[in-house]
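With one protein chain withheld, the remaining protein chains of the complex are depicted in position.
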Amino acid sequence: MEYVSNKTNIAKRIARFFESGSVVNLGIGLPTQVANYIPEGVTVVLQSENGFLGLGPAPEKGKEDKDLTNAGGQPVTILPGGMCFDSATSFGIIRGGHVDYTVLGVLEVDQKGNLANYKIPGKMVPGMGGAIDLVVGAKVVIAATLHFEKNGGTKLKRECSLPLTAREQVNYVVTDVGFFEIKDNKYILKEVFAPYTTDFVVEKTDADIEIADDCQQVEI
Amino acid sequence: MEYVSNKTNIAKRIARFFESGSVVNLGIGLPTQVANYIPEGVTVVLQSENGFLGLGPAPEKGKEDKDLTNAGGQPVTILPGGMCFDSATSFGIIRGGHVDYTVLGVLEVDQKGNLANYKIPGKMVPGMGGAIDLVVGAKVVIAATLHFEKNGGTKLKRECSLPLTAREQVNYVVTDVGFFEIKDNKYILKEVFAPYTTDFVVEKTDADIEIADDCQQVEI
Amino acid sequence: MLVKEIISVEEAVSKINKGDSVMVGGFIGCGTPDSLLGGLKEVGTDDLTLICNDSGILDPENPTGLPALIVNKQFSKMLVSHIGTNPETGRQMNAGETDVQLIPQGTLVERIRSAGIGLGGFLTPTGLGTEVEEGKQVIDIDGIKYLLELPLRANVALIKAKVADKSGNLLYSKTARNFNPVMAMSADLVIVEAEELVEIGDIDPEHVVTPSIFVDYIVMSK
Partner (left out) sequence: MLVKEIISVEEAVSKINKGDSVMVGGFIGCGTPDSLLGGLKEVGTDDLTLICNDSGILDPENPTGLPALIVNKQFSKMLVSHIGTNPETGRQMNAGETDVQLIPQGTLVERIRSAGIGLGGFLTPTGLGTEVEEGKQVIDIDGIKYLLELPLRANVALIKAKVADKSGNLLYSKTARNFNPVMAMSADLVIVEAEELVEIGDIDPEHVVTPSIFVDYIVMSK
């Protein structure tokens, strides 16, 4: 079976996690796309750590407001019922457990729930920004990542080698081959995404994987 | 010389402490009266710890707003340029050193700058409210008190006997006989109020008093 | 934004259980959720812990609002900064009938905020060298001493707003704001009593003080 990377499937699957009323923070990059696939009938509140609730879609070209951006600095809109606040309040909301789900990209994630996404020593050091508070504060932490690295290795590690953003905080990992819960120092495979199979996942991933009793192959 | 208590003189003298731009918190009771005597040309900003800046005079009868009170619960007004905030911000302003002067009534004050005004064990326990933060946070702490107790003793003690509101925080004491700075474990008499004399103050006060070189008798 | 359920005073107070800790917004009766407190007195739920700035102004002839619950002995414990305007609280404390703990006002509100924003506590100079210090850890930072104060959460917060939109975004009125926005962050169940209800989107995003996501239920003031 050949692997073809598919970021869209990651975003689509994550979008099904939420219930109506969920408060959700979507990280920069791939996680931002999750907003495009939230099922009809589910109303979530998107929190943007630079200072508002009620993040809406990107504005039409020419209607950008220099004073209204997301945490990546891109122009966005605010939905009716949204509100603005300063950074202390924003991180109060985040660290205080008022965000239900945070979705983040990773450099590495491991089977203990450790996450690394801010630094490759000596090479690239973007900094942890607000990711570190989000991972510690949000009720549910979802790591979003392609399953494989460009060199063929897996992004799902037994143990992170990069400096950690946070220790033992990741609850779920969603890749383009499946959806995993992290539990008891293992990846529990909960769903495998067609056309991949559980055998494929176990064989190709260099980490401890247990297949959940109710694990199914699903179409995304 | 006979002592006749005079709260008005205390308020009048304290009102001369401030410069234009001073941020001032006036405690409940006697300190509240200070606002009535601020010299013309001096613009101070009154802070009210229940949540606003720009405290104005009491409203006309019939024009009270149930949602606009001072820290004693009495109806007040807000001046143009004032603003409202919550209690966390209010005490952030207070504890953060953004209040220049706080004026408080006392049960006892002593020559170390200790202050007691929240509790007479077993008898009266009003509680410390915000006084304790004000005394610690304000740049200058002024204790306002009649000089004598009803039994003839002085309110200015060598050492407080009641539970302290704060330790070594009082800078000045203004009574109805004089104005004292607290320094080096002594009361420094800076002004004596006519018709009283320095001799009268020293003789009648059971505490260590030093007369400042430039101490004068003043008319209030 | 999701619409929040608007419930009656009776439904609201039925969610408060014997033994709960209850935060009550307001400052000497200004900005206090009096309809909710009236309902709580009706049902008589007791053994409650009160967390509030003060214990209100007692009118001995006709106790209403918070003082009525105090007269009714519904609180077995009270964490407050000031009780001077309600002598019944002092009487219950001195008689050993109620456990009244006096907390500096700035420390009280920051402890509540601390719980709401996920901190483990904070260092304050307030209370050093006084009875407030008793039983607390003193921490020295570069030769300056501070008290370590711990976060304070509650099972329920009863707060008062001027205006709520249907999603629970709140506006307050002048000094009726006080402890209300901070308490809205720091309880498992947050019930707001509002004077006015408006549509979602009617409040300017720049002006909202308490975000809808903190609010569980809305009750209209009677």
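Order of writing sets the chain letters: A, B and C. Residues in each chain are counted from 1.
Note that contacts are C-beta pairs under 8 Å (C-beta built on N, C-alpha and C of every residue); 3 or more make two chains touch, one makes a residue touch a chain.
For clarity, every value in this text was computed on a predicted model and none was experimentally measured.
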Chains on display which the left-out chain touches in the complete complex: A, B, C
Sole residue of B:F52, B:Y118, B:F148 or B:F180 that reaches the chain not shown, by the stated touch rule: B:F52
Contacting the left-out chain in the complete assembly, out of B:G29, B:P57, B:G96 or B:G153: B:G96
Given B:S5, B:T43 or B:S161, the one touching the chain that is not displayed: B:T43
Absent-chain interface as seen on chain C, which is shown: 110, 114, 117-125, 139, 141, 144, 146, 148, 150, 171-174, 205-207
Chain A, residues in touch with the chain not shown (by the definition above): 48-52, 65-69, 71-73, 78, 84-88, 90-91, 94-95, 118-119, 122, 124-130, 132-133, 136-137, 163-168
Contact set of chain B toward the excluded chain (per top definition): 20-21, 23, 43, 45, 52-54, 78-85, 91-98, 136-137
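Just so we're on the same page, only the chains that are shown with their structure count from here on.
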Two chains sharing the most contacts, counting C-beta pairs only: B-C
Computed distance of Cα centres, chain B from chain A, in Å: 56
Geometric centre distance via CA averages, chain C-chain A, whole Å: 36
Distance between the centres, which are taken as Cα means, of chain C and chain B, whole angstrom: 29
Touching two or more other chains - residue numbers and ranges from chain A: none
Where chain C touches two or more other chains at once, by residue number: 113
